[in-house]
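Single-structure report; data block below.
Excluded from the complex is one protein chain; the other protein chains are retained at their positions.
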Amino acid sequence: MSDDAFVQFSEVQKSYDGETLVVKNLNLDIARGEFVTMLGPSGSGKTTCLMMLAGFEPATHGEIYIDGTAINKMAPHKRGIGMVFQNYALFPHMSVAENVAFPLQVRGYAKSDIEDRVNRALDMVRLRDFGSRRPAQLSGGQQQRVASARALVFEPKVVLMDEPLGALDKNLREEMQIEIKHLHEDIETTMVYVTHDQSEALTMSNRIAVFDDGVVQQLASPPELYERPVNAFVAYFIGENNRFYGTVKESDGDWCKVELEGDGNTVTALPVNIAGVGERTTLSLRPERVVVNPNEGQCDNVLEGVVRELIYLGDHIRTRAVVGDNEDFIVKIPNAQGHAQLEKGQSVRFGWAAEDCRALDA
Amino acid sequence: MKHTFKKTTVASAAAVGLMGVPSVGFADSLTIVSWGGAYEESQRRAYYEPFMEMTGIDIVQESRSAEGLAGVRAQVEAGNVTWDIVDMLEPDSMRGCDDGVLEVIDHDEILKPAPDGTPPTEDFVLPMRDCYIPQILYSTALAYNSEAFDGEEPSRVEHVWEMDEFPGRRSLRRVPAGNLEWALVADGVPRDEVYDVLMTRDGPERAFAKLDEIKDDVLWWTEGAQPPQLLADREVAIASGYNGRFFNAQVVEDQPIEIIWHGQVLESDGWVVPQGKLSEDVRQFLRFATDTQRLADQAKYIAYGPARASSAAMVGDHADTGVDMAPHMPTHPDHIEVGILQDAEFWADMGDTLEERFSSWLAR
Partner (left out) sequence: MAQSDNANPEVMTTSDGTPLKESLRRSMRRNRIKALLLVAPLGLFIFFSFVMPILTMMYRSITNPEIIDHLPRATAELRAWTPAESDLPPESFFRAISLDMLTADEEDRHIGRAGGQLNYEIPGARSMLGRTGRAVTSLDEPPDSWKDFILEQHRLWEDPATYQIMQRQMNPITAQYYLNALDFRYDAEGNIERQPEFQRIYVELYWRTLWVSALITGLTILLGFPVAYLLANLPMRISNLLMILVLLPFWTSLLVRTSSWIVILQSQGVLNDILVLLGVVADDNRPRMIYNMIGTVVGMTHILLPFMILPLYSVMKGIPPSYVRAARSLGANPVVAFFRVYLPQTVAGIGAGSILVFILSIGYYITPALIGGSSGQLISNFIAYHMQSSLNWSLAAALGGILLVAVLILYYFYNKLIGVDKMKLG
């Protein structure tokens, strides 16, 4: 194990039925104080990993360490992990203050000490005046903050959050993302966060582990993940992207030429994860990197297309066009001074740089 | 004329309301309520089937005699009587008669005389009650499992109380009737004086005190099917029960059960007619089902004694096993000799009080 890993999954496998693996050979190191998000679609194994870490599911194979100690055989309540659940799991028969005091009480803290810490924790989430209320009397965001306070009040070594914002509406969710991010910055505890919402992951995390099919597809910082996805799944899952399928015609290591399926056009792309010349590949291109009607020589690649749909979204105009085989070619045209004025049915040239077009696995 | 005086007095006293005119059933079917089990089966074979064949009148059976008087009273009070004839115990019939929910029967008018011409009121072996036609005499007797005793087997009422000589639990019916009589007999009261003693202020006290001696060893039964079963299971060594049930277990099912005829309490069971139901069909049935031959026939199917003296000679063998029924009859002279004839009037009068006292005694 590496020295700076605070939480470490080592060759962890998990199967529920003895026939299929839900988690396939997971190796993951999380540094002390880091905010790591496990991101992936449902059924990708991310929640199972969290449950194994919390102690509610045993690992079928492999070992999990916290601060150098193997915890596979340790009961959940001895692991010193604070956890925030999807629906907060605030105890409905206890008041807010009682909920927050619960982890301190079961740890046998002195009464005055408990009161002190509960007050501080409630201050931290700005709910000092709500201590005597019942959870059911709070709004969703307030409940979320109580759950966070409860998970943090006993200063756990690690805090786990299982889709903690899933039940909130969009505005509140974005607000709470920032709030949790700030909480983490303030207390500098290690956080493992599970979500299927990529923007949430991008907003808060130091690093993101993208899960699919029981395997971590990529573990990287948000800009890295967005700008340089290592495979088609990550590219597809993180942010929006236009995809083309084609065959690699030639490659010199820095650049490769890809013949697109359908119209037979050839484009230049950045080879990231290709099997070799003559093999199929998926090209990934972020919509915001597309230039409309570029000047001659401005772009490495230029393709003709026909505008099918224009959606006015205020800050930008989302444009859907048909380019070659791709009927869902998306371009984001910023609503800036002097932007391109397109019309439905209009023929347009779309251009982009070779380095923005990443050739990935098929 | 007997009625003249009555009519004038009444007329001068108050207006007379017309009530209780018997309704005549138009449908050719009779609903007859009885006790179910082997007993009702014997009635079906001895009375119902020949009657239906003879008259074409359909008989609907209901096995609800256990709540017979309560049922009749509820139906009469509700003004919707669905039962035509009910098989009932003698003390209950007397209470129902006094309560006015049963028809008064003129026995000599409705019933057939004996083959030799003896009028019914003389042919029946019991005093006739106003609303009641006796049918059979049965007894609540003691019986034991012969395998439960190695040496001497119990043969007298006193032996129930002798726990050392005749060890094993007892089972008695959860009512005071019968048990109080036995307690007095066991306490030394002659069999023919038990009701005189019970009638006195201290009589019941004496009987309950005697029952106290065995209270802890008694399992109280409520359903007639229980005692033969309890004996057969060796759950108890001695039990009281209906002699017909014991006969069935002993002869038909071949269980090691013996009846102690000493102290058997003879009671009668018979027909009553709910208020307003004395129709022509009902009269026809009663006339048929209580004649000398039919009563004797019933004894072919169950070990209960016919209520007519003239039937006794005609009792033959058991229909299914061919056993001679006479020695199994509670009315056999040897058995009557050692038995107790239940005083129906005593129980009709004192039943309420003694039942309450018995319940209270049991609960303590």
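Letters are used for the chains, namely A and B, taken in the order the chains are written, and counting of residues starts over at 1 for each.
Here, a residue touches a chain if its C-beta (ideal position, glycine included) is under 8 Å from a C-beta of that chain, and two chains touch if they have at least 3 such contacts.
For clarity, every value in this text was computed on a predicted model and none was experimentally measured.
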| item | value |
| --- | --- |
| Displayed partners of the chain not shown (whole complex) | A, B |
| Option from B:R174, B:R283, B:K300 or B:H332 whose C-beta touches the chain left out | B:R174 |
| Selected from B:S29, B:S63 or B:T353 as touching the chain missing from the view | B:T353 |
| Candidate in contact with the missing chain, chosen from A:H61, A:R107, A:R126 or A:H182 | A:R107 |
| Hidden partner interface residues of chain B, rising order | 2, 5-6, 9-10, 13-14, 16-20, 66-67, 69-70, 73, 94-95, 97-100, 104, 130, 169, 174, 208, 219-220, 222, 233-235, 275, 345, 348-353, 355-357, 359-363 |
| Chain A, residues in touch with the chain not shown (by the definition above) | 54-56, 75-77, 79-83, 85-87, 89, 91-93, 102-103, 106-107, 150-151, 154, 160 |
